[in-house]
Structures are given as C-alpha cells and as structure tokens.
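For this depiction, one protein chain was excluded, whereas all remaining protein chains were kept in their positions.
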Amino acid sequence: MKPPAFEYHDPVELEPALELLRRYQGEAKILAGGQSLLALLNFRLTRPVALIDVNRIRRLSYIKEQDGRLCLGAVTRQRAVEFSPLVREKLPLLAEATRLVGHLPTRTRGTIGGSLAHADPAAEYPAVFSALDGELVARGPNGERVLGAREFFQGLMTTALAPDEVLVEVRLPLMTAQCGWAFEEFSRRQGDFAIVGVAAQVCVVGERCKTARLAAAGVGPTPLRLERAEQTLEQDGLSERSIAEAAARAAEQTEPPSDLHATAQYRRHLTRVLTQRAISRALARARGERR
Amino acid sequence: MAAQRFIGRPVKRIEDLPLLTGRGVFIADLPFANLRHAAILRAPYAHARILGINASRARGAPGVVGVITGNDVARLTRPFAVGVRAPVKYYCMATGKVRFVGEPVAVVVADDRYLAEDALELIEVEYEPLPAVIDPERAAAPDAPVLHEEAGTNVACRRKMTYGDPQRCFEDADVVVKAQFKFPKYSSTPIETYGVAASYEPGSGVLTIWANFMGPFILHSLLARSLNLAENRLRLIVPPDIGGSYGIKTSIFPYMALLGLAAMETGVTVRWIEDRREHLLAASSGTDRVAYRELAARKDGTLLAMRARWLDNVGGYIRSPEPGCAFRPIGNWVGPYRVQSLDIDAGVVMTNKCPTGPNRGYGCGHLYFEIERMVDMLADKLGMDPAEVRRRNLIQPSQFPYRTPTGGLYDSGDYPAAFERALKTADYAGLRREQVQARAQGRLFGVGLALAVDPSVSNMGYISVALDPEIRGRPGYLPKSGATEAITIRIDPLGKISVILGSTPQGQGHRTILAQVVADEFGVELDDVTVTDEMDTFTRLWSVSSGSYSSRFATVGASAAAVAARKLKAKLVKHASYLTEIPEQALEFADGQVRPRAGGQPALSLKELAGRVHWNAAALPEGIEPGLEATAVFGFPEAKSPDALDRVNSSNTYGFIAEVMAVEVDPETAAVKILRYVSVHDAGTIINPLIADGQILGGALHGLGGALYEELVYDEDGQQLCASFMDYLVPTAAEAPQLQIEHLASPSPFTPLGAKGLGEASSMTAPAVVANAVSDALRPLGIEITELPITPSRLWHLIEKARMRKP
Partner (left out) sequence: MSESRRIRLKVNCEWRESRAAPRKLLVDFLREDLGLTGTHVGCEHGICGACTILVNGEAARSCLMLAVQADGAELTTVEGLAAHGKLHPLQEAFREHHGLQCGFCTPGMLLTAYDLLCVNPAPDEEEIRAALSAVLCRCTGYLGIIEAVKTAARRLREAISK
C-alpha cells in the first residue's frame, strides 16, 4: 500500500496553487489535511498526475467572526476548530460536531475545508453546513464565487467545485440567543463515520420554536436537510408529540442505502431515533438546562 | 519444592523496556545488507481460471530484480501436505486457477516496495471467471461449482462419530432442544501484519527464512518438502519480537515458501511485509460454521446426550493445521458437563473465501457458543434458572482426573466452586432482581452465563481424527502424538544463569515467566537470570510440536525450565557432596546455595560451586561431567494418538472458566451495552498474575469482537467487503468493557509447577456469554441469538420481526 508516483508542489501562496491547477487541467488534486486523500493514494484508488499541497499556504488558516458569521479558512485544522474558544462560544454545534470527526490525531492534520470538499455523505461537517445553510467560498481563475451548502454537495463525494477551483473559506451563521444545539450520531465504534448522524440547532421564543435547523448524515449520497421535520417543529411547537412527529417526518424523508453495517430500513429508523434525541437535547440546551 | 519468591507475583515484565522505548526488533526492523523488497499481485476474482500471465513489462520496469509467477511455483515447488484424504493441491501461489479473492498470483522483487507495487500494475493476467460459492451448505450440495476438480467435491473431510448411546438417550429424553447456529468468519488481525525475509546461499545450499511465524514447527517439514529442500538446509529464524498473532501467524507459512522461492530464484535477499489490505483479504481467519444441534435432557435438567452436525468453511484450500477447528476440542466436546453420549457429524467444506487456520480459542469459541446457548434454551424450555441447570450437570471435584467420553483427561478442577464464585462475584441473585425491575419498566436487561473447559497444550495427535480409524489402523500409517518443549539452562563461572529456548512469543512475556521460574528454582534474584528466546532451527533444540500456540507455554515451557533447573541443582548437590564429604541425601539446594538439610555449615554458594566446576575441571570426581549446562525436554505421557474408537486426549491440561455478564439492549437503536462482566478462571498455579490477567482481558475482547463487531463479509460473488480497518471493525478502548477477573487454583497434577494454559481463555467464552445475555434480555420478545455477530442492524431487525409477531 504505497502511493503511485506523482508530481508534487507545495506553494506558499494561493495564486501559484491556482495557476498549477489550471496547468494540470483537472489531473491534479489538492492535498489539504490528507486524512482521506493519503489513504486513498496508499490504496492506489486515486492516481492524480500531481498533488498541490496547500498546507503551506498560511493565509488559508484562520477562524474569525465577521458580519454575524463565523469564517474559517479552508485549511484550518479540525483540531484548531475543536479548541477554538470562539467556535465553542459562538457556534457550539460546530465544536460538538468536530469532536466526532475521526480522532484527535486525525484532526491534527485534517482540515475543515478538506472534509467538506471530500464530501463523504456520512461525515459530520457536511451535515452541519447543510443544517445551517453554510457558505463555501471557491476561488478559481475568474475570481471567487460563494456557494450555498445545498448547491455545493451534488452527489456521492461530488461537489460543485470546478477542477480549477480551490475552496478557500467556509462560513456559518453564528448561533443567536435562546438557541440550543446537538449532534447525535450512531456509529458502531468510537470515531467511525456515523451510520447515521443528525445535526440540530433549535431556537426558541418562549414555548414556540422560532427556527429549527436539522440535517442528517449517512442517509443518502449527500447530507440531507430535514425540512419537513423543521416545518413540523416551527408550526406545531415543541411538545413531545410534535418532536416525535418531526422525527417521524425526518425518517420519511430519507432514502438511505444498505451496506455492510446497516440496512436501509435500520438507517431510516435510526434517523427517527436520532432526530428525536437531537431535538430534545438541543431544546434542553436552548432552555438553559445543562445537558 | 523450591521457595516461591517470584512465582505467583505480578513481576513487571523484562520485555517491556525495549518495547516502551522503540527498541523492539520486529521482522520489519531486522537489518539486512542489500535488501530487496517484494510485492504480491492478487486475484481480483473469487474463482477463475488463469489463462495466461504476461510479466515481461514488469520485468523491465525500473528497479525490478525479478518476477515469480504460478508457472515457477508449479515447476519448482510441491503442494503442501495436509491432514485429510481429499487430493487438494495447495501451492504457495495460484497455479492455473484462483480460488479466493486476494490469492497470490505473482511476486515482484524490486529495489523498494514502491517500485515493486508499480511493477505489479504492469503484469497482465488473463482470467476466465467461474461461478463462485461461498456458503458452506451450498458448497456441500452436489450441484455446487467445484473448486478442486481432482477432489470432485468441495467436502474436504467428513467424520461421523458416536460415543456412548446417544440414540437411546434421545429416545428416553423428556425434552429435546434443537437449534441451528451460525458462527462468523473473523480474525484476531494482529496489528503487526505478516512479514517474511529470505536469503539463499548457493554454496551451502542453505535457505534462510526469517518470519514472524509462531509455529507449530511441524510446518518446517512441510515447507522443506514443498521447496524440495532437505530439512537441514532450511533454516527458520523468528525475530525477537512478534507484534501479536493469536493463532493467525501460523498460517504465514505459504508466504515463507513463496519468499523462499523468490530468494532462490532471484539470488537476492528479499523481504515482504504484508499490508493491511492483503492481510484482511488473504491472510487467515477462523472458520465460519453452520451447526445443527440437539440436546436431550430429563425434566429435572439432567443432560443426557448431545447431537451435532456442522460444516466448517475452510475457504479456498484446506490448509494445515485445518481441519483443526473441527477436531481440536475433541477431548472437551462435552464441556464441563457429565454427558456420556454424543453423536457428531463433522464436515469440512471448501468455498471461495480466504483459507482459514487457528484463531484464538481455535474451535472452542464455536463449541461453547453452541453448547452454552443450548443449555440456556433448555433452561427456558424447562422453566428453570439457567444457573441451576448448569449446577446439576457439572463434573464434580471428586471425579478428577476425569475421562470424557471422547477421550479427554481433565486433570484437575473444582467446577462447582468456580461457578459459584462467579455467581457470587457478579451478584447473580441481585442481577436477577434488577432484571425483574427493569423488565417492569419495559427495559431490555439480560443476564448471561457461560462455562467452559479451557484446553491447553494441544496433543499433535488430535488432527489425525480427521482420518477414518480404518485408515489410521493400516500398516505403515505413522501415528502422531506429542507436545514437547526443550529448554537449556547454563550457569556461568560466576554463578549467573542463562536460559535458552526457542519459543516464539507474541507478547506473552515468556522471558519474564522463565526468569521467575528459574530464579525461584535456584533461589536467586531475577537479575541473576538472563533468558534468550529467539527461535532459530539451526541452533535451538526443537521438535515438530515447538512453537507458541494452544496456550502451551506456562505449562510445557515452564515445566521444561523447572526440570532443567532441577537437573543442574542435582549436579551441584552431587559435587558439593564430593567436596564436603557429606552424603548427597543430607544436602539440599536452597536459597542459592547447597547446604546441609539439617541447617548450619558448610554452605556452598552457587557462585562458589560454579567457579569450582568451571575453573578446575580436572578436579571433578568421576561421574560428574565438566560444564554446567542442562537441557530438559518436557513432554506429556498422556498425549497419545487417537484410539480405534476415535477417543483422544486432545490437550494436556484443562482449565475452567465461568463467566457472568449483564447487558442492556437499547430498544431504540438495538445497541448492546455491557453493564457487568465477571470472569472466573481456574488455570492451576498462576506464575504471573499480571500476565495472566492480560491474557484473559485480551482474549475476552477477541471473543467480544467476534460476537459484536467483527466479520469478514463476502458478497454472493465472493468479493470480500471489508478489506480495510474502516470496514473490519476492531473494538477500540471505547468499546472495551470492564472485566472483573478472579482466579481459583487447582494445580495440574501433570506439570511440576501445577500450571495450566490460559492464553486463549475468555476468547472461547465471550461469544457464548454475550449471546446468552442478549437472548436473556430479549426473552420477553422470544428472541434467541443463534447467529453472530450481533450487529445493531441485525438485532434491530430481529426485534422488529418479533414485535410484529406479538403486538
């Protein structure tokens, strides 16, 4: 299990990276954290002509607050996200999801942009971005474009990034007051990709649900925004019954795959269970209960 | 008996320091001059004819030294011998046909592994795919695709054996319980994969192979024959450290032949380190088994007879030491129960899966999963407490040594005491009360029990049960038996002690164990003893049963050390008698010196005596040889070959295990949570409790892995679906349950120290205890676990089905 030969470039600025991408005309791959790409290379399941390593481009690594949003450079390490006081305070759902991404030693290298661009349907970050309508900023030869999560994730491990584009920044709206969050997932082992995962952020006004933001991982080729469940909560309120109803509607919305680890029916069932658990936990937090 | 200052103590391991500081020496760390590297091309099909191989582009690729294909193998080697009659030709690489995905098809030797892998991609192989069969029952059917045309059938071996009078017992029984079981294909997947290096010296004609091979060294003869070498021209060396094996590294031997051939053909020293994908696809695993069982009993719970029919799936080739999975536990087929009658129909089938071999608990995980589940089903049917049913049937302490109907000779034990200890430690009664409450709240809470007789030190003879007694009775048939280990002890002129042996430890701390045993024998400090344990067939004393398998070291290895030490002590006493003119009988060896039994002077220290023997050889009296060195070869007299009625004492010591587990099943996700796990062991004298408990903990997690997480899954076409650690789920620290271990000690009368093996231990009970606990949790739904692993998805479907049945 050794990688095939490739050409290698590790520019320290973004522009040369873009120039290289253009030059290789789709035959080059961006190497970010490498926690998936290097495994694929070791298995020889991918054989790019060249790797363009963006790890030395310092200015793609940052976490900052801007215009009510959290902006993260695409090459920001997952580990940095995990320990960022800003993330913990302003977007705890992201912090919680990060702790579920692989293990600490893989988060040391793994980047937030790399995970999003890899677009594994069972991964946590895509679900968070889908739930919160995150934005993904791509840079190409013709400048920047901003993609919504919905348009970004196009299919199984396929995104809207063009071959000559690099993901440079990702953005999420900050959580406002009276909101609660939870990332629930079920995996057979600690640190594995989830069989099913559900990201939830629920904001309340009194007994009413102001907004509910829900998305599931592991139930289809892309992260699935659970709109019907959101509507149920926003319309019917936050009673146990309406939470159960929302969870049921979440499950209805899925068309999950069957594989080695779980059947489609079981995944659909888990979506209901985890949605219910995620909403309940998020709600408890929104109401200020410690959970 | 020497005073025991170290035996029985949790002595810290000698092995640890180098391993903790990165100075271990594993196969991949061995330095060689001018080393080349091999990579192996593997079959993408489960079953296909090889129409042609063109390696010319690979031969010309950068850095390539040579390419070996099946043609070379067919021309230059012979198939490996195997213990069944089926004419199966198993070579070290595919010749003509591939029979499982991942089977080796060609080897490239190149300057480095990267280049070798590049060259693999240039080899063109033309295949004609054939229909595959992966299910053992399907493979045994007359219309199944046949893997080995010469054999004409996929059934490699089938033995029907009857002991006692099962037919009458079944007729007389008040109740009969029947069930079908499925045991999965799983492997202990050591973190260090297989590794082999080989070098050929044309001058002497000696082929040297280094490998993290664990034995048994009977495979040395098989290798030599396969490579057409005289046995004294084949040198096997095992590196000082092996990164885990648990049975799996027995099956490395085909690669030893393959790399040996590569070294001979290319003339270079070459090493191959298996990668994880290769390991999961094509190394080895336990067998998957389909079993049909019946249990006859009286209404008071007395067990009368067992009937079992099973098919073991050994994969594409039956490979030595298979069909061991079917027969290794023959002596303990009745487990700890007083059953006298058995009806066995043991079948062994080849399918298009990776070949199998020993995996921790070899054959016993299967056995106890089936028996212990049956006992619980019986209890349920009779409305009895499963603990009570077990109590009524246990072999009693007064019955030892106990001869089982299948020929096993259980050496010692107090099964009721160990069982009661387990029940008490786990607070079985309390758990049952808790269960009543939990059930009232609608929770799925279960308690499981499992008992096992833990066999150790295999008698090499058991495997010949695979042959009909009629064949074994023919003139010219060479009966097989035995289980020996050889150890040499040397005392140097300053009285320090060296112990030399050729075992192949994979983390069991053999050096520490022997230091403890020998230090106690001589009454010296641990530091005074050096243990060298690197197997080299040219310099160590060994025999066909050598190696570190079947939990044999604490028994046979430690015994050999004790016996060798006693020989030397006797010699020293003799010499002291000569020097002091005190009769031998009036002297004793104790506390590192020879002194009068009555006490007082003169006392001659080990150092002084050793000095005299070494420095003044001329002064030695008649009858005392110069030098201070003794070798002991320890063997068991009860390790005989099978008799005409298929009875054989398949192991030499038999421990006992009693386990209790409480679980809760999440009714929503079907996840199983282990709440309490108690494991009581009686392995006779424990030499080092730290090491013993480590073995039990590791074994338990292997068993639980197979019961809850791990399975090598194949699709209908024989494609293997878990060729990475992302899909083959090895339990992590987060999944490992707390395990409370207790020991009882019924010393074995057959070993000088009273020790029995326990290296496999809970790997054989864990599947049973967790399956019983989960079944118990789901009893309100009427679910019996008969198939492993119990994955959440599978369990959820069982629960759903049951709920549909009873709304």
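Just so it is clear, A and B label the chains in written order, and each chain counts residues from 1 on its own.
Assume a residue touches a chain if its C-beta (ideal position, glycine included) is under 8 Å from a C-beta of that chain, and two chains touch if they have at least 3 such contacts.
Keep in mind the model is a prediction, meaning the values are calculated, not measured.
Peer 1: Identify the visible chains that the left-out chain touches across the whole complex.
Peer 2: Hidden chain, whole complex, touched shown chains: A, B.
Peer 1: Out of A:R109, A:R150, A:K210 or A:R228, point to the residue that touches the absent chain in the complete complex.
Peer 2: With A:R109, A:R150, A:K210 or A:R228 as choices, the missing chain is touched by A:R109.
Peer 1: Tell me which residue among B:T193, B:N393, B:T488 or B:Q720 touches the hidden chain in the full complex.
Peer 2: B:T193
Peer 1: In the whole complex, not just what's shown, which of B:V713, B:V730 or B:A802 touches the removed chain?
Peer 2: Residue touching the absent chain, from the options given: B:V730.
Peer 1: Which listed residue, B:D241, B:D343, B:E485 or B:E784, touches the chain dropped from view?
Peer 2: Checking the options B:D241, B:D343, B:E485 or B:E784, the one contacting the hidden chain is B:D241.
Peer 1: Given that one chain is not shown, which residue among B:G408, B:G698 or B:P767 touches it?
Peer 2: Missing-chain contact among the listed residues: B:G698.
Peer 1: In the complete complex, which positions of subunit A touch the hidden chain?
Peer 2: So the residues of subunit A touching the missing chain come out as 1-8, 10, 34-35, 38-39, 41-43, 51, 53, 55, 79, 83, 102-106, 108-109, 189-191.
Peer 1: Tell me which stretches of subunit B touch the chain missing from the display.
Peer 2: 12-13, 15-24, 26, 28-29, 114, 188-193, 241-244, 246, 273, 275-276, 506-509, 690-691, 693-694, 696-702, 724-726, 730, 732-736, 738-739
The rule is simple: only the chains that are shown with their structure count from here on.
Peer 1: Please name which positions on subunit B make contact with subunit A in the complex.
Peer 2: Residues in contact with subunit A: 113-114, 117-118, 121, 275-277, 668-669, 671, 709, 713, 721-722, 724, 726-727, 729, 731-735, 791-793, 796-797, 800.
Peer 1: Which residues of subunit A touch subunit B in their complex?
Peer 2: Touch list, subunit A to subunit B: 1-5, 43-44, 186, 188-193, 195, 260-263, 265-266, 269-270, 273.
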